[in-house]
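Every protein chain of the complex appears in place save one, which is left out.
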Amino acid sequence: MKTLKVFGSLIKDAFLEVTHGSRAYHIWMGVLTLIMLFGMYNYSIQLEQGLSATGMTDRVSWGLYISNFTFLVGVAAAAVMLVLPAYVLKNIDFKQAVLIGEGLAVSALLMCLAFVVADMGGPARLWHMIPGIGVFNFPNSMLAWDVIVLNGYLFINITIPLYILIMRYQGKTPNPKIYIPGVFLSVFWAVAIHMVTAFLYQGLQARPFWNNALLGPRFLASAFAAGPALIIIVLAIIRKFTAFKIADETIKKISMIVTVAAQINLIMLISELFKEFYAPTHHSISAVYLFFGLEGKTALLPWIWTSISLNVMATIALTFHKIRNNLNILYVLCGMLFIAIWIEKGFGLIVPGFIPGPWGKISEYTPSFVEISVTLGIWAMGAFIFTILAKTGIAVEMGQLVYKKK
Amino acid sequence: MSETNKKWYSLNLNRSKKSESCGCGSNSGGCNSDKPKDGFDQIMDISMSRRTAFTKITAGLLIGAGAVSSSCSIIGSDESKEKSAMEWEEYFKGNYKLMTDEEKDKSINRLVRSYELNHGKKINISSKNAEENVLFGYAFNISKCQGYMDCVNACVEENNQDRTSEMQYIRIHEMKDGKGFNFEEADDNYYHEVPADGHFYMGTQCFHCDNPPCVEVCPVQATWKEKDGIVVIDYDWCIGCRYCMAACPYDGRRFNWKTPEVPEEEVNKNQHYLGNRLRKKGVMEKCTFCIQRSREGKNPACVEACPTGSRTFGNLLDPNSTIRWILDNKKVFRLKEDLGTEPKFWYYMD
Partner (left out) sequence: MTAKIKVITQFIVVCLFTISCKHSDEHKYHTVIDKIEANTVEYKGEISSDIYNETIKKVEVIDSDFKFLIPERKSQIVSYKCSECHSQPLEKLKEHKVGEKAAHWNIKLNHAGPETMNCTTCHNKNDFDHLQSLTNSSIDFNFSYKLCSQCHQKEFKDWKGGAHGKQLGGWAPPRLSNTCVNCHNPHNPKFEKRWPVRFNTTVEKERE
């Protein structure tokens, strides 16, 4: 009963907190809202016309939505990787990053779910998935697994920070005995969501481009590069605009994670390229299409080469301590890496899996205006949610929001 | 065929929206004449304008808005009340696979009745189950196929496929002699006199795999393999995730990207729940070996239409069937056998 009351009061205070802020904050939220509304309007067009409003066809039947979904699962998973050192190794440095990380995970997950819903042909029938009233194809369908792990992960990532925040809010110290098991679970779970999402593609014998044992590990590596890279950028912004103190040391430690992950990712990329191009088989055609284009169809070339060059440059630069420890350069590198991996997981992974089609035909994919707007809208929604979460979290952490017994 | 439906080549950047304002304000039919209707609407439609308006307002916010709106609205006539009640029940019905016979009958009665209310015509929807000791299979003679495309026409007419997007289950590939089964170089869009010299023809469609990857991956079991080997889809259960499409190695599946349209007079009224009944937008469909025909003992429409006899359909379990003779006596092969999908669709040559 008491917890409920505290919770209610937290919500009220949080609401006050997020509705008040500097002018820049209001403009930021206003812009996000506008983009969201625009996305929603375009989604209503899509609802009405069906998915023909998107650029997808029978040939390339997943596009921008699923690409972003895949990428964001990675971000969500990686955000929590920071949890481990923070909570378990009592490394005080990381703690602030972790709160941000979990907030990021939650908003990334909500974006994931939004992307999945946007991609559905019949969103009104999604209740068919709810166990009990619907039918759930478990354990056969990897998508069913994915739904389970994503929702489970969302649950964990909401409860742990909520618990910590509520305790802090009341001015108490959170009990490690309660949250540490949860933390362990969520780290384990983070790997699981990413592997399961990789298996979603990896398990399809129909698509040789995905049906590749390296896909899962590569997902992990690239996620652990892109996720923390995003966190570094976010931390930098927070440091600049709020009174929240984040030590340089924290950012540098995270950049270590980014570097190692990016290096591993690069090694795996080389391994993949070697396999596809040293002894090219019939199954390498998708890779040929992706990197060099096929028979004059070259839509993906600019994307993938941008991605690869950004990736390689950023990774090499990150490898040198001197460059990495210059924070301003680090932010740029993180930005590069983030974009590189976003392209790689999106246009570089999902789309070429469908090209050429089962009968060797090439038809290319270009996202439509509606599709892009909805995507932007969902990203804006993610940023919106994240801002709210982060603002509340920071206020609580800094002791600005305290439970007042009335 | 309107321009807006031709999304295939274009970027869609300045897709002009069709104007579909309707000022008549009537609730029961009448004002939705110039709007394309999908299968669901063709059967279930009450008042598109109202539903559309509501959907638009609640877009993305309220799941199931369409159904809710139309059944909660205050409607004048008894007929539309009956319709909305039926629509409501249709929305909440279960997966066909798990329905009892009674539930199946009820659902079918609703579908038939709604179609009657909307078009004044009777349709016949069957829910006939698989026969004992029957496993359907298909054989295709690549020496005989001449590329006439009669099968494709017959299929489209039989199975009520969307006319505007030219959905077709069957593809005929024109292959060059001496190149093997080279699908990459095959011409799928030929239009010249056939058979072209130095070419042969090969048809593909859903192969009704015995170990179908599409069925494995469906998260809601909206698609499954029936006892007689036909892989079917419950159109009302499919959520349109298109995972099955990604999983099919044979390009067997087709998705309703937009509202499918079939002119009323061309609708094949002899239907099966799992077969050619009218579909709605956002659901998967594919060849069902013409389940509405084959369960009655007929050959699929493509087999019947083919003038060359390249297509053979039959019961694989019956030792006297022609398909069995072909399997036992001809040099048969299947496509992508290494994937372990075990298609029940064999090719052979003379």
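Each chain carries a letter (A and B) given by its place in the written order, and its residues are counted from 1.
By definition in this document, a contact is a pair of C-beta atoms (placed from the backbone, for glycine too) under 8 Å apart; a residue touches a chain by one contact, two chains touch by 3 or more.
Every value quoted in this text rests on a predicted model; they were computed, and no experiment measured them.
Q: Which one, B:86, B:112, B:135 or B:301, makes contact with the chain that was left out?
A: B:135
Q: Which listed residue, A:9, A:57 or A:250, touches the chain dropped from view?
A: For the chain that is not drawn, the touching residue is A:57.
Q: Could you tell me which of A:170, A:284 or A:363 touches the chain that is not displayed?
A: Missing-chain contact among the listed residues: A:363.
Q: Quick one: say which of B:115, B:200 or B:313 touches the chain that got left out.
A: B:313
Q: Which positions on chain B touch the chain that was left off?
A: Output for chain B: 8-9, 131-137, 139, 141, 144, 146-150, 152-153, 165-168, 171-172, 184, 188-195, 210-211, 294, 296-299, 303, 306-309, 312-327, 329-330, 342, 344, 348, 350.
Methods note: only the chains that are shown with their structure count from here on.
Q: Per the contact definition, I'd like the list of chain A residues that touch chain B in the complex.
A: Counting only chain A, the residues touching chain B are 40, 43-45, 47-58, 61-62, 116-117, 119-129, 134-137, 140-144, 147, 200-201, 203-207, 285, 353-354, 356-361, 366, 368-370.
Q: What residues of chain B sit close enough to touch chain A in their complex?
A: My answer: residues 5, 7-8, 11-15, 17, 52, 55-56, 59-60, 63-67, 91, 94-95, 97-98, 165, 171, 173, 182-186, 188, 204, 213, 216-222, 236-243, 245-251, 253-259, 280-284, 339-341.
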